[in-house]
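Every protein chain except one is present and positioned as in the full complex.
For chain A:
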Amino acid sequence: MYVAVKGGERAIENAHAWLAEERRGDTSVAELAVAQIREQLSLAVNRVMAEGSLYDPDLAALAIKQARGDLIEAIFLIRAYRTTLPRFGATNPVETGKMACDRRISATFKDAPGGQVLGPTFDYTHRLLDFKLTAEGEVPEAPTAEPRHEPTPHITEFLQGEDIIQREPESEATPGDLTRQPMSYPSGRDIRLQSLTRGDEGFVLGLAYSTQRGYARNHAFVGELRIGTVAVEMEIPELGFAIEIGEVELTECETVNQFAGSKTEPPQFTRGYGLVFGQTERKAISMALVDRALRWRELGEDDLGAAAQDEEFVLSHSDNIQATGFLEHIKLPHYVDFQSELELVRKLRREAGVEEVREAAE
């Protein structure tokens, strides 16, 4: 526990004033505009929206500026802001099959209808620093080609034709919401997916990596990875019909995993699913791998004792705001706690005869 301590107001005020000055940095360098962050650091903006669990690029950019680029601090700001908003309702589930894809690749089917569309990717770059970017300059216009208008079908649809991959059970059940109800275990896949999509990218990545290295055996293929925009549709009660209230950029990853079959299921491929706000490819793939690992129980697989299979472990540690809150609170004054520990250790030492030993030595 920690006890409230009075005092330090002036020190705190001055610290915050200095923080503001440090945030601004060298005033001979032009100040960053929020729009510049939104447009030019868009992947940071996307991460803040995904883990802040609020889609609003301008707010996320503002949070990044205010947090001096500390993304977890920015996510914290977004989460705090989010709690001030009234909730108008929930949308109809987005239809990712109708996504206007900027990128769409499959590691399993070379000739997938719709093709392998690379989009604005870092893949195949040489990861060499580009010193041209230190100078301002015009960017040459990207080449264009005849655009595709028809929707790009999901890859899993083709496997489903043969029934060689597990079907997703159809349902219109109202999903649980971890922002409204306390967590309880075991939880449903709805809660797990909500938790993973807003979970810390580094944590989810680490867990996903552990499954690849053998801690929960499931070898995943990226059946499909797509990035693009989808319309968000919601029923408007006062109108009595649904309208599109906006559009969001999403990254969706479907993995295809081997499955030997069980007593009730024939051998077939199983699936892991990742869906994340923004262009957030690493996170979406990680989410799909961890989702698949957490499904061991419903698929009748063995519990191998791997971290990525332990739902309670994964879900209670994936939220970086909870984690940082608890972690960082230990730097706040614990004077009284520590005082009592100090007394205790001194007493124990006296009882152990430490004082006498020292005196004898002198």
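Heads up, the rule we're going with is that a contact is a pair of C-beta atoms (placed from the backbone, for glycine too) under 8 Å apart; a residue touches a chain by one contact, two chains touch by 3 or more; residues count from 1.
Just so we're on the same page, contacts and distances are computed from a predicted model.
Going by its UniProt record, the hidden chain of the complex is named "Phosphonate C-P lyase system protein PhnG" among "Outer membrane lipoprotein carrier protein LolA", "Malonate decarboxylase gamma subunit", "Putative exporter" or "Phosphonate C-P lyase system protein PhnG". From the set A:A11, A:V29, A:L129 or A:A142, the residue in touch with the chain omitted from the display is A:A142, counting the whole complex.
Interface note: of A:L193, A:A220, A:A306 or A:I321, the residue touching the hidden chain in the full complex is A:L193.
From the set A:D26, A:E162 or A:E238, the residue in touch with the chain omitted from the display is A:E238, counting the whole complex. The omitted chain makes contact with just one of the residues A:T134, A:S171 or A:S184: A:S171. Residues of chain A in contact with the chain left out of this view: 49-50, 53-56, 58-59, 82, 85-94, 96-97, 100-103, 110-111, 115-121, 142-149, 154, 156, 168-179, 189-191, 193-194, 197-198, 231-232, 234, 236-248, 250, 252, 254, 271, 273, 275, 277.
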